[in-house]
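For chain A:
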Amino acid sequence: MGNTRFRIAANKIFQGIVVFLSFIIIVPLFLIILHIVINGISAINWDFLVSLPAPVGEEGGGIANAIVGTFIIILISSIMAVPVGVLTGIFLYEYRTSKLAEVVRICVEVLMGVPSIVLGIVGYLWIVLTFGSFSALSGGVALAIMMLPVIIRSTEETLGLIPDTLREASLALGVPYYRTIIKVIVPAGFSGIMTGILLSVARIAGETAPLLFTSFGNPFMNLNIFKPTETLPHMIYIYATSPYKEWHTAAWGASFILVVFLFALNFITKILARR
Partner candidate 1 sequence: MIIKEKILTLKRELIEFASLAERMIEDSISGLLKKDGQLLKVVIDQHEPKANKFEIEIDETCVGLIAQYQPKVKELRTILMAMQMNNDLERIGDHAVNIAESSLFLIARPAVKPLIDIPRMAELSINMLKESLRAFTDEDTELARNVCERDNDVDALGEQVLRELITFMSADTNTIERSLHLLRISRNLERIGDLSTNICEDTIYISEGVVIKHHAE
Partner candidate 2 sequence: MNKTILKTEKLSAFFGKEKVLKDIDISFPEKKVTAIMGPSGCGKTTLIRCINRMHELIAGATITGKVYLKEENISDLNPILVRRKIGMVFQRPNPFPTMSIYENVIAGYKLNGLRLPKDDLNIIVEDSLKKSALWDEVKDILHRKGSFLSGGQQQRLCIARALAMKPEVILLDEPTSALDPKATSRIEELIVELKDTVTILIVTHNTAQAARVSDFTAFMYLGELIEFGDTQKMFIAPDNTKTEEYLTGKFG
């Protein structure tokens, strides 16, 4: 009898520990967000979102160029990474047993482990030096390389989850192989692939290190991809480490925008995953 009571007590203690530890995880996240919201929301107004940064000492100003810059660079890296990533994922799925696939998989794993700042250097060497200036393009390239492993992995996994029977059904109807992949397999895995893409975007949206020597930063609005461009993470870095109080506030505001953007992305991903 004593044994049973001990067991029940032990069970309750264990449960308590597990719940407590879960809380501990949530609390810091909650605090961070709270901090950002409290400090950042005071900076947010329409003006902030649409105007360019003001010179030091002047009131007002905004982060419009950073917002636009972030979008441009995400667009560039997506255009580069998505087709290459999805097609590579399809390749790895279809030829999973081939030697080449083995090699590719190893490369992807290695790529995942490369520090982002190193990718920034790569972008510097390939694009910045070639074209002679810092540019959104080079930033896009560096981030694209970061996106690739995520897209490739999730594409390959999604396709792997599709039952063989679907492929068989299509082939048995006399549909050629390539058409089967394009018109049956990929559409069936669409939501999974989309999720992978959105996750990769979320991963790079807040990256700063690679942008330090690629897109570099720009106090003005810039729509030319061959010229330096400002981005949200970079701006936060610059402003937060500056001595100016107005800039600190702006940094909080930019952080707030970035966090909202990431939340929105995650939310959309969750909805898609449910399909």
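Following the convention adopted for this analysis, a contact is a pair of C-beta atoms (placed from the backbone, for glycine too) under 8 Å apart; a residue touches a chain by one contact, two chains touch by 3 or more; residues count from 1.
The candidate set was assembled so that all candidates are chains of the complex that A comes from, given by their letters.
Computed from a predicted structure; not experimentally measured.
The listed chains 1 or 2 are all part of this complex, yet only 2 touches chain A. Interface residues of chain A, counted against candidate 2 in their complex, comprise 97, 163, 165-166, 168-176, 179-180, 183-184, 187-188, 190.
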